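Please see the structure below; I have some questions.
All protein chains but one are shown in place.
So, chain A:
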């Protein structure tokens, strides 16, 4: 019988710990499939974040370094400067990347650091039980914005791709989503392109992936996908912000 579907080799045979319906797992799989397809597992070094994906070094089959909260781009910079011919990627949540680690991501991008960032935006702090993130939507209820995010009190959400695409060193910037099959495929293509851009040594590449957190949104997994589509995409438009015609 022909095998039509397999676990990517770059993903270890280990059960993921994410909540039911959480899309972190899908994004892990896409990264692993890209590593397989580019045949780069042996020369890839990943950097794990602090957040729900803190232990994804247990899942990816490549060398992995766990970083302090928000510091993954700096850690990846250190790794890449030692091994310029290896692929180096960070995997970061929105609390990690857009709050505590804002300086690190902005400057890694500005330097044109030849790394790839997979930025998982679920509009909330997942791991620490649903606090407001910099990406939390206006009006969104979280444990630290129990009356909804109010701009006059909490300020406005940060659109990371729009912000980073103003920097010269950021050469490939795309926002995608994993709320349906079509968009999952687009996400995979974006991740692949981001790795190829890195290989071409053109500069910094980032894929922001809109993701769900059914547990902390308090919405069941199916409705979470709908909530993402209806609420997040209007504020976080999908598409390539930079590097559309980049040849790699």
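Assume a residue touches a chain if its C-beta (ideal position, glycine included) is under 8 Å from a C-beta of that chain, and two chains touch if they have at least 3 such contacts; residues count from 1.
Here is the rule we use: contacts and distances are computed from a predicted model.
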Chain not displayed: protein name in its UniProt record ("Citrate (Pro-3S)-lyase", "Protein translocase subunit SecD", "3-methyl-2-oxobutanoate dehydrogenase subunit VorB" or "Putative ABC transporter permease protein"): "3-methyl-2-oxobutanoate dehydrogenase subunit VorB"
Residue among A:18, A:60, A:125 or A:204 touching the omitted chain: A:60
Among A:32, A:75 or A:161, residue touching the chain not depicted: A:75
Residues of chain A in contact with the chain not shown: 41-45, 47-48, 54-55, 57-58, 60-68, 71, 74-83, 86, 103-104, 106-107
